[in-house]
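Missing here is one protein chain; the remaining ones are kept as they sit in the complex.
Up next, chain A:
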Amino acid sequence: MNPAAPQDPRPIHVAIVEDDPDFSHALSVVVQDSADMRLAGCAATQAEGLALLAGPPADVLLVDLGLPDGSGIEVIRAAALHWPSCSIMVSTNFGDETHVMRSIEAGAAGYLLKDSSPSKMSDEIRSLANGGSPISPIIARQVLARFRHAPSAPVSPAGAAAEATDTAEATEATPLLSQREKEVLDYITKGFTVHEIAGLMQLSHFTVRTFVRRIYSKLKVTSKAEAIYEARTHGLLS
């Protein structure tokens, strides 16, 4: 159960916000059993989760959406603000489109299915910490649709130029998906795995995972722009 840990001098600090004691316990065990991970904190409610953010930032934060005193979305938002370097992950039973999309829009970079095996869980945490993000076909389709309907998208040359820039998160303007990002999403909707896509596009599978992370951050910006656009059309902002 303990995979060969890479010779990383700095372990991955994992914090957990989860009200289900069983899953919380299973997750703690996974983290403690991994030599390259440290459990940085545990919270069972929204309030505790928010309090956790006052402490030193973790590398990966796992958040459950259905907390007894409110939604985990609030915790994700606050974490994206207070712990900008932290990779946020939402834990979900089904990985359904509604929950995952809302979490990503709030700033999450991935999700963890609660029925995953312990090894799968540690893999996902590791992958996320290394800049990768999981994605399902339906989520990919939703993201594509979201960018197709993005309001007043500025015209920018798609392709290599857009890829070269590190992240579009900093810009306030609605970002566009690059041609290759679209290609990745398109393969995902057809059921190809990350490894297959890497083969088809002649990229490393790390790069493909990083593409998804970048797409997620663009989605966050887009959804923010959309919210502003909506507010403007409804006369809430002048």
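Some observations on this one:
What we mean here is this: a contact is a pair of C-beta atoms (placed from the backbone, for glycine too) under 8 Å apart; a residue touches a chain by one contact, two chains touch by 3 or more; residues count from 1.
One rule holds for everything that comes next: contacts and distances are computed from a predicted model.
Per its UniProt entry, the chain excluded from the display bears the name "histidine kinase", taken from "Nitrite/sulfite reductase", "Putative membrane protein", "Fe-S oxidoreductase" or "histidine kinase". Considering A:32, A:193 or A:233, the position touching the chain not shown turns out to be A:193 (whole complex). From the options A:32, A:117 or A:233, the residue with contact to the unseen chain in the full assembly is A:117. The chain not shown here is touched by just one of A:28, A:71 or A:136, and that residue is A:136. Chain A residues in contact with the hidden partner, per the touch definition given at the top, are 94, 96-97, 115-117, 120, 136-138, 141, 188-193, 196.
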